[in-house]
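All protein chains but one are shown in place.
Letters are used for the chains, namely A, B and C, taken in the order the chains are written, and counting of residues starts over at 1 for each.
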Amino acid sequence: MITGTFEYHQPESLPAAVTLLSQLGDEARVIAGGHSLIPMMKLRLATPEHLIDLQAIDTLKSISIDGGSVRVGAMVTQSDLITHEALFTAAPIVRETALQIADPQVRYMGTIGGNVANGDPGNDMPALMQCLDATFTLVGPDGERTVAAREFYEAAYFTARDDLEILTEVSFSACTGGYAYEKQKRKIGDYATAAAAVLLTKNADGCSHAAIALTNLADTPIYCEDASQQLMTHGVSDSSIRDAVTSAMGQIDPVDDNRGPAEFKKHAAAIILDRAIRNAWARA
Amino acid sequence: MSAAAETVQERQAKLKGLGTSRKRVEDARFTQGKGNYVDDIKMPGMLFGDFVRSQHAHARVKSIDTSAALALPGVIAVLTAKDLEPLSLHWMPTLAGDKQMVLADGKVLFQGQEVAFVVAEDRYIAADAVDLVKVEYEELPVLVDPFKAELPDAPILREDIADSTEGAHGPRRHPNHIFTWEQGDKAATESILDEAEVVAEEMVYYHRTHPCPMETCGSVASMDKVNGKLTLWGTFQAPHVVRTVASLLSGIAEHNIRVVSPDIGGGFGNKVGVYPGYVCSIVASIVTGQPVKWIEDRMENLSATAFARDYWMQGKIAATKSGKILGLWCHTTADHGAFDACADPTKYPAGFMNICTGSYDIPTAYLAVDGIYTNKAPGGVAYRCSFRVTEAAYFIERMIEVLAIKLDMDAAELRAINFVKKEQFPYQSALGWEYDSGDYHTAWNKALEAVDYHGLRRQQAQQVEDFKAGNTRKLMGIGLCHFTEIVGAGPVKNCDILGMGMFDSCEIRIHPTGSALARLGTISQGQGHATTFAQILASEIGISADDITIEEGDTDTAPYGLGTYGSRSTPVAGAATAMAGRKIRAKAQMIAAYLLEVHDNDLEWEVDRFVVKGAPERFKTMKEIAFASYNQAIPGVEPGLEAVSYYDPPNMTYPFGAYICVMEIDVDTGVSDIKQFYALDDCGTRINPMIIEGQVHGGLTEALAIALGQEIAYDELGNVKTGTLMDFFIPTSWETPNYQTDYTETPSPHHPIGAKGVGESPNVGGVPAFSNAINDAFRAFGLTHTHMPHDHWRIWKTAKQLGLHG
Amino acid sequence: MSKKNITLSVNGQTHTTEAEPRELLIHVLREQLEITGPHIGCETSHCGACTVEIDGRSVKSCTLFAVQAQGKEITTIEGLGNPDKLHVLQEKFKEHHGLQCGYCTPGMITRAHRLLEENPNPTEEDVRFGIAGNLCRCTGYQNIVKAVMAAAEELNQPEAVA
Partner (left out) sequence: MILKEEVQIPLDRNTVFNALNDPDILQQSIPGCEELKQTGDNQMEARVVVKFGPVKASFNSNVELDPSGGPELFKLSGSGDAGVAGFANGGANVHLQENEEGTLLTYEVNIDISGKLAQVGSRLIEGTSKRLAKKFFTNFEEALLSGQSAAQT
């Protein structure tokens, strides 16, 4: 498996990268960890003429936690996310999710930016970001803008990111309550058969905050607003969980693949979500 | 302490012979990254070959335009069938008596089929050139279902033999039919089925899978036109057979061909066959006069080289109400893909599938196998098993379970009732085999006790109650398996590959200072031959295994042998090693007698020396004898100490084992979890317990993979849906449990050291144990049988069909 | 496509070579630098046979272009020990029969090396999770896990007092 030919660029600053991308246009691809892109190039299903490698841009590699606000640079790797103790304190669900992505070697290379930006419905971070209500920062020739993770995904590989923009940062608020990222997969390294990210905050009256998002059950991640609302309105009980799961299942649209038929995935998704809610609630 | 004062036990221990967990001599190079695999070979001027492959499963090739590829700088040649035809190399014979296209000749018959071979200065240019070869196809209807192959309107796949009603194994009744192979007594079996009190019936499918060794297939061919010699390095499990085939195909005399199997990164049957890549690298080297390397990529490996299994086995089993089995009937529909390239001894088109009476004394049986062509890759290799033995073992071990359900009987008890008894050996099976030895009841009882079988059943019953009461959503399955293997092919009288009898060989040279070199006709792919064969020899000739070098895989130096597959190395080459060792010892005895000035008969062998009977202080060690053999003129004895043995085994060997798997299944998600796996193996005399245990761990893990998800899946258009390791299931350390191993030791009565072979037993026995566990978990809810692979969604589907999702 | 100069420090030795941007690190190591310990197994980053260490990270070198490794410190199996002094992991793999065909072994040991650097006291579960990016077809992992655990134990022994 040998890729086609391309020119390689390694800009040392974000403006340089953005300029390059604008100049090279359609035939250029930005490469972060490369573990989605390079296999596709080796199969020659992807044949970019230019690769713009972001690895030398140090400004994209930091994790900063300021009060309740967390900002993670696009080139932060899954491995960095896992080992960052302050991040774990601020948002433990990030480590729980990152640990379920691929395998150790891939996590050393795979970045949060690549994972959220490429729009592959199999990726785990997008649903997590929707669950966290994260915001993505995009920088392009016209400057910087932000898009909510919940608004970002349009279809498989189609996102709100313009071809000439680079996703530079994700930011979200620290989360205080219970959390769970439950993922069913065939084996280590696989995409989810079904996965669910859940954040729940408990207060005296019940559930003060709930957020639910699902991975690989449609051609985009699914943020389950109604289901989240159910739990906040009715508290977390067997019946409200059932209603929340039913509501979430109404939003998914999985397809048949080697992981099984859509019907199975729907069933498994309901079970996984139920477990994720209970697990998060137990930790809340 | 001086050497002379060493005790017999100390001297014995120094040999590191039979029964010792000797550390492997191979490991020094492997742990330091100094293995020498095919892709490590680098030669001056070496070119790289790469295939243009068909994306179509069935199509006519209308034209091939190589001009753009040839115009690319660095491209040396592009071979198509037209180029090979004048050499009669556009087709090649298969091991099963069929023929196979080397490069597409007029049509393609499976996705991934070789269409053209590009030769370039390096692999990058070759890959670019592959994309530049323009092939025009006309699509044809695709046949992927073997049961539709013989319908009147089925597309005819093999137009080259469409009109031929006689195949390599008898009559063909349809252009897509390959052979019918029948064994046993059909009429008698059918009448028993008609009259029996109980008949259980089931279709047992053993899905298509692939051996998928970590290293893919590859070769480097170097035609030296100056001295007329062709050297071929490659991933060959049978290098001598490759040499003979290469000679027959190319017309180059066999002495001018040197075939070398360097280190091989796993084989498991994948590297038995002769592939178009090997042939094309040879032709390309002849054409260009430069060495040519060909290395498969993983997708090519999974979609074009030898698959395994794909047997649809319809079974009927007759018994009395009390559980005594009276008869077994089986009809198998064997999906062989586009060419019949099964790797079996010539006379056995379905391998040793007729071992399907298993460990049981079944008086009457009948087996028929129909081979069928479909638009899938050719192959049909023994994936870590002797030829089709895994299919046979899976079939009978499922049928036993199905019968137990029909009889409402405990499956362990049903087995015990029907085992061939110890006193029945050698046992003549209804389908024609003579089992050399066995003690099944002892092994079985040991296994049941080891896991507290009855306790497990109580636990299982409790879990069913809990499930029914809504306290758990998990079920427990107990997977039983008692298998009998048939390995060590085989006796020349009935086993051959392309006409070559399946003997094996060993040649031993003792050096003057008392160390030794032994060469064999086999080739290790991880089994540790360099370690274990030296142990056999150490025990035979009294030289420490550490002083014995084992060499394999180079046809210029190794004696002719049939290679390593079907667990035949220990039963056949291991026997040859012992026999050659005994020849050495016989000569050594004459030398010792001369040196000690006694009659041969006055000497007895003791660990590493000949001792004068009744005078233990008078002896000659093997080291002393070796030296004498080179420096003393001994009347009537030639100088030197060498021997060679070509061993034709009188029978197969029949390793057996008792495996028990405890599995927990999540009814809702279909996720399975192995709670316990106990594996008792009886491989006769145990040469190196450490290596045996390692083989068992590995074989069980391959069995786990197959049973729980590993398949080569096609869609109805003939697309291979499992062409990468994303989708082709290979378990990681995370999914793999710890295994508990155990053994009994029933030596083979006809093997010189009583050894039987073990490498494949865990795969043969493991698959039914895993699968039976899954099936057993649902027995309480009315399941009789569900097909492998038992991946999450299929388990879920079974639960759903049984109404367990409420 | 034009070749680029690439400088790599492999096992403490600096190599300068030329490669097209599309040349994979595994190919440059194996074919240009003749460091053939790391192997190619799956080509899609699933098997780990090509694992090397780059700047303290385990990396699958079949999914990285050599240009991306420009200027970096690379360690392969060849850099862990030598015939005169094997690395403890190499010793323990031999002792516990943690390998058979040897094809996955260089990647496996290289990965285990990094694992123990980061987690000197792993549980069996840690080891199994930590080497899950490396496939082995021969051993069933049981003895590999045993070998890694044994290596950890030995590495944790206090230095023998002279």
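Following the convention adopted for this analysis, a residue touches a chain if its C-beta (ideal position, glycine included) is under 8 Å from a C-beta of that chain, and two chains touch if they have at least 3 such contacts.
Bear in mind that the values here come from a model prediction, so they are computed numbers and not experimental data.
Listed by label, the shown chains that the missing chain touches in the whole complex are A, B.
Only one residue in the set A:P11, A:P104, A:G119 or A:G177 touches the chain that does not appear here, and it is A:G119. Residue B:D131 is the one among B:E85, B:D131, B:E254 or B:D361 that touches the chain missing from this view. Which of A:L14, A:A56, A:L99 or A:A156 touches the hidden chain is settled by the complete complex: it is A:A156. For the chain missing from the display, the contacting residue among A:T201, A:N258 or A:N279 is A:N258, taking the whole complex into account.
Check A:S36, A:T135, A:Q184 or A:S240 against the missing chain and you find that the one touching it is A:S36. Looking at subunit B, the residues touching the absent chain are 55-57, 111, 131, 139, 299, 303, 715, 717-721, 723-724, 726. Across the interface with the omitted chain, subunit A contributes residues 29, 36-37, 40-41, 43-48, 118-122, 155-158, 191, 219, 255-259.
Please note the rule applied: only the chains that are shown with their structure count from here on.
Taking the mean of the C-alpha atoms as each chain's centre, subunit A and subunit C sit 29 Å apart.
Here the spacing of subunit A and subunit B, counted between their Cα centres, is 44 Å. Residues of subunit C in contact with at least two other chains: 20, 22, 43-44, 46, 129, 131-133.
Residues of subunit A found to touch two or more other chains are 1-2, 4-5, 103, 188-189. Remark: subunit A residues 1-8, 10, 34-35, 38-39, 42, 51, 53, 55, 79, 102-106, 108-109, 188-189 touch subunit C in the complex. Interface residues of subunit A, counted against subunit B in their complex, comprise 1-2, 4-5, 43-44, 103, 184, 186-190, 193, 258-261, 264, 267-268, 271-272. Partner subunit A is touched in their complex by these residues of subunit C: 1, 4, 20-22, 43-46, 48, 51, 57-60, 63-65, 67-68, 70, 111, 115, 129-133.
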